[in-house]
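The next block holds one structure in the form of C-alpha cells; read it before the comments.
Excluded from the complex is one protein chain; the other protein chains are retained at their positions.
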Amino acid sequence: MEQRNTGHTAPGFKTYIIAWIALVILTAVTIAVTKIDTGAISILVALLIASVKSGLILYIFMHLGYERRFFKLAFLLPVLVFALSIWFTFLDVWYR
Amino acid sequence: MVSTSSTTTFDNVFLFLLVISVVLLIAITVTMIYFVIKYNRKKNPTPVNIESNLLLEITWIVIPTALVLAMFYYGWSGFKFMRTVPEGAMTVKATGRMWSWQFEYDNGIKSRELKVPLGKPVKLLITSQDVLHSLFIPAYRIKEDAVPGMETYLWFLPDKAGEFDLFCSEYCGVDHSSMVSKVIVTGEDAFNTWYREAGKKAAVTGKETQLKGHELVEEKGCLDCHSLDGSIEIGPSFKGLFGRRVLVTSSGKEREVIADENYIRNSILHPDADVVKGFDDIMPPQEGNVSEEEINEIIRYLKGLK
Amino acid sequence: MPDGREKKETDRGFWKYEGGKTGLLSWIFTTDHKRIGILYLSSLAVFFVAGVTFGLLMRLELIAPGRTIMSASAYNSIFTLHGVIMIFLFIIPGIPVSLGNFLLPLQIGARDVAFPRLNLLSWWLYIAGGCIALLSLFTGTGPPDTGWTFYAPYSIKTGTNVSLAVFAAFVLGFSSILTGMNFITTVHRLRAPGMTWFRLPLFVWSLYATAWVQVLATPILAITLLLIIIERFFGVGFFDPAKGGDPILYQHLFWIYSHPAVYIMIVPAMGVVTEIIPVFARRTVFGYKAIAFSSIGIGAVGFFVWGHHMFTSGISDTSKVIFSLLTFLVAIPSAIKVFNWVASLYKGSIKVDTPLLFVIAFIFLFCIGGLTGLINGTLATNIHIHDTHFIVAHFHYVMFGGTAFAFFAGLHYWFPKIFGRMYSEARAKLAWFFLFIGFNVLYFPMFLVGWQGMPRRYYDYLPVFHTPNIISTIGSWILAAGLAMMLVNLIRSIKKGEQTGSNPWKGTTLEWTVPSPPPVENFEEIPTVTHGPYKYDEN
Partner (left out) sequence: MEEILHKTAEHHRDYTGAKMGMWLFLFTEMLLFGGMFILYSVYRFEFIAEFHAAAKELDTTIGAVNTLILLTSSLTMALSIAALQKGNKNLSLFFQVVTMLLGIAFLGNKYLEWGTKIHHGIYPNSEYLLSLGKGQVMFYGLYFVMTGLHALHVLIGIVIFVFIFFFTLSGDVTSDNTVKLENSGLYWHLVDMIWVYLFPLFYLIT
C-alpha cells in the first residue's frame, strides 16, 4: 500500500547545516542582546529570537514546511490554546 | 445609603432566569412529546424528509443568542451591585481556620459569631490562616472564599433582625461541615452597647493578656480540634495532657516524650515537628496567631486540666 | 440483507476469532477494536457499579443530620472516590472508548483504528490507573479526602493518600490522550472511499471533536497533577502562599482542563442521540451541518470558560465578567443541537422503542441540567449557589441525566449489533421508567436544598434541610432498582436474547451493512460510499 507517499522532498545535508549555523548565530545574538540589559525590552527580544529559532527547528528540522497543509494548520491549535489560556489567566492576574 | 440588599438583587435575577428557563423547558418538552405522539408510526407511516431550513435555523441561533446576552447582562448588573461596597460600611475582618471563623472588629473585639447592627452596610475582609475556606451567608445570598495570603471582600446590608446561618462552603477537611456560625443582626442600640462593652474588655486584654486560659483556647480555635473532657476529636484531648507520656513521630522516627512545657510550646508553634501517633499532621502552626504570653497562659491552664 | 452472507456469519463473528491466542489472553492482548471496545465496556461497568455504590452510601448518610452510618472522614473519602471514579474512570472515557471504539471504524468503513496496538495500550493504562486508584484505598495513610478537584493547599497538607490517587488520574489522562490521538488519525486516514467529511455519521463528528479536546486539554491536567505530587514530596511551594505561591493558580490550571473535560463527557453523548433519532423517526436529521459544526464549536469555545468555576475564589472581577460572557456563548451550540433534534422528529414516522425513550429522557434532563448551568454561569446568581447542592444537582443532571442516559440509549440501540441478540423490550421499558422517575426524585430536591443554602461536601447539615434530603435518598433507591433491572435485562439477553438479523432497526449507517456481530475484519470488502449517512428516501 501507500509506502512513502510523503508528498514532499525532504531537505538535504546542506539545508540542515545552514539552519544549524543560523541557530548558533541566533543564540549568540540573544546572549549578546541580553548582556546589554535594556530592561523589559531584552526579555521581549530574547523571546522573539527564541521564536525565530523554534520556527527554524520546526520548519526545517521537523519538516513542517514540507508537510501537507493539515499539519501546519493543526500545529496552530496547541499554540492557540496555549496563548489564549495564558491570556485568560492574566486577565485574572493583571486585574487582581 | 443603599436600600436594596443583596437578597433582593439575587432573587430578582434568579427569578428572571428561572422564568426563561422554565418557559424554554416546557416549550421544548411539549413540542417533543407532541411530535412523538402526532407522528407516531401507526398514524404516520410515511415520513417526510426535511434536511434543513435556513430561515428556521437562523431564528434559533439568533433568539437564544439574544436571550443569553440578556441573561448575562442582567447577571452582570446584579453582580456589579453586589461587588460595590457602599460608603460608610462597617468593616469587619473575618478569618477562616480549621474549623471555625473569627471576626475581628475595628476596636479589637474578637468573636466567633458575626454581630452586626440592623440597617447598616457591613464590609467583610476575608482571609484564611491555613487552607481555603469560604464564607457563605445564605440569607444574604453572598459568599466569598477565604484564601491564605490574600484578602477578599464581601458586603451586605442586614435588613432584618434575627439570627442567620453562616457556613463554610469551600471544602476544608474533616470538620468542614461543622464550620458553621451565625450572623446576629440586632437593633443599632443593642449593637452599640455590645460593641462598647466588649470593646473595653478587648482593649484591656490586648495589652495584658487578661484572657484566661479557657477563653484563650476557645478564641484561638483550639477547641475546634481538642476536647477538654478526654474525648478524642481531631486532635488529642487537653485533659491530663500535661505530664503525659506521648508517642510521637519526629521526622520519620518514632519516640516517646513527656509532655512538658517545652514540648507543648513546640507543639503549638511547630506542630509538624512532633506528630502524635494516631493523628494526622494537620494542626495549623500557630506562630503569629498566639503570642508568647498567651502560650504561657495556655500552658498554665493545661497544667490544671487533670 | 437476505443474502447468503448473513447466514454464514450468525456464528459469533469477532467473538469467536481469537487471533492465535486462547481464552482470556485472546481478550486482554487483542488489538481488534471491537474486542477492546468490549473490554472497556465491561471494565467501565465494574467501576460504574463501584461509583454508584459510593453514591448510594452517601445518600444513606445524608438521610438524616448527624452521624448515620459513617464518620465524617469516611464520608469525605467516599465523595472523593465517588467523584474520582465517576469522572476519571467512568464518564470521561465512557462513550468514546466503549461505543466509540466499537463503532468508529465500522461507521467510517475501516477495518480497525489507525493504531490498534496503542488502542490496547490505552486500555492497559486505563486498568493500571483504575488499580492504582483502588490501591490508594488500602495503602498508606487512608483514602484521599480532598474531593475530585484536589484543591491546593488542602490537597498538599492533608495526611491522606493523595499522591497515589493523583497519580492514578495522571495515568488515566495518558490513556485518554492515546484514545484521542488514535481517533483523530483514524478519521483522517481510514475513511472508506467516498466517505467525505459531510457524509460522516454525526456520531463520528462528535467523537472527532471530542478527540481534539482530549488531546489538547488533558496535558494541562497531567502537569497540574504532577505538580501536586511534586509539592507533596519536595515542598516546592508553587501553591503555598507562605513560600510565595498562589493557591488560585492551581484552580486555574485545574479548570483549564476540567471544564473542557465536561465537553469530553457530553459531546459523544450528543453524537449517540443524533444517531438514534433518525433511525426511530425514519427520516434524515434536520440540519446535518449545524449539528456537526456545533460539536466543533462547543469543543473550541469550551476551552475558555473555565473561570466560571471560580467566581467566588478571589479572581479579578474583570476576568469574571469575561468568563461569564463566554459561558453564555458556549450554550448557543448546545441550543442549536437541542432544537435540531426536536425538529428531526417533525413529520417523521416515529416508533417509540427503548433507545428513543432514553433519548427523550436525555433531551429533557439535559435541558434541565443545561439551563441550570446558565444559572450557574450568571454572575449574580452564582455567588449564592456556588458550592451548594444546587451545583451537585446541575452536574448530575448533565452527567447522569445527560451522558449516562445517552450511554444507556446507545447500549440498547447497538446491543443487537454487538451481541447479535435482542434484549427484552418490555423489561427495558420498565427499567427506563424506574430510572427516569428515580433520577428526578433523587436529584430534583437537591436544587431546592441547594437554593436554600445547603453547601456541598457536607457530612452533616442543619435540620432545616432535612425534608429534601429524605426525598432524595428515597429517590436513590428507586434509581438503584431501575439500574439493576436494566443491567440484569442486558446481561441476561447476551445469552438468552432472541437472535436478530444484521439490521433490526433498519439503520442506514455502515455498521448496519455488516453482519451482527460483525466479523473480525469488519468488511469483507471496503465499501464505497455514495451518499450521506441518513438517507431514508427510498422507504
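When the chains are written out, they are named A, B and C in that same order, and each has its own residue count from 1.
Simple rule for what comes next: contacts are C-beta pairs under 8 Å (C-beta built on N, C-alpha and C of every residue); 3 or more make two chains touch, one makes a residue touch a chain.
Since we're looking at a predicted model, the values are computed, not measured.
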{"item": "Contacts of the hidden chain among displayed chains", "value": "A, C"}
{"item": "Touch criterion as defined above, residue of C:189, C:289, C:496 or C:531 at the omitted chain", "value": "C:189"}
{"item": "Full-complex contact with the absent chain, from C:216, C:300 or C:418", "value": "C:216"}
{"item": "Among C:61, C:246 or C:275, residue touching the chain not depicted", "value": "C:246"}
{"item": "Which residue of C:64, C:230 or C:437 touches the chain not shown here", "value": "C:230"}
{"item": "Contacts of subunit A with the absent chain, listed as residue ranges", "value": "1-6, 10-13, 16-17, 19-20, 23-24, 27, 30-31, 34, 37, 42-43, 46-47, 49-50, 53-54, 57-58, 60-63, 67-68, 70-71, 74-75, 77-79, 81-82, 85-86, 89-90, 93-94"}
{"item": "Positions on subunit C contacted by the hidden chain, ascending", "value": "17, 31, 110-112, 114-116, 118, 177, 180-182, 184-185, 188-190, 215-216, 218-220, 222-224, 227, 230, 234-238, 243-246, 249, 252-253, 256, 520-521"}
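Following the convention adopted for this analysis, only the chains that are shown with their structure count from here on.
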{"item": "Between subunit C and subunit A, distance of the C-alpha-averaged centres to the nearest whole Å", "value": "37"}
{"item": "Centroid spacing, where centroids are CA-atom means, of subunit A and subunit B in whole angstrom", "value": "47"}
{"item": "Touching two or more other chains - residues of subunit A", "value": "none"}
{"item": "Contacts with two or more other chains, residues of subunit C listed in rising order", "value": "248, 314, 317"}
{"item": "Footprint of subunit C on subunit A - complex, ascending", "value": "70, 77-78, 81, 84-85, 88-89, 91-96"}
{"item": "For the subunit C and subunit B complex, residues of the former touching the latter", "value": "72-73, 76, 141, 145-147, 151, 153-154, 157-160, 241-242, 246-248, 281-284, 286-290, 312-314, 317, 320-321, 324-325, 328-329, 331-332, 335-336, 338-340, 342-343, 345-352, 356, 360, 363-364, 367-368, 371-372, 374-375, 378-384, 386-388, 452-453, 455-462, 536-537"}
{"item": "Of all residues in subunit B, those that touch subunit C in their complex", "value": "9-10, 13-14, 17-18, 21, 24-25, 28-29, 31-33, 35-36, 39-41, 44-53, 56-57, 60-61, 64-65, 68-69, 71-72, 74-79, 81-83, 130-132, 134, 136, 138-139, 141-145, 147-150, 152, 165, 167-178, 180, 280-282"}
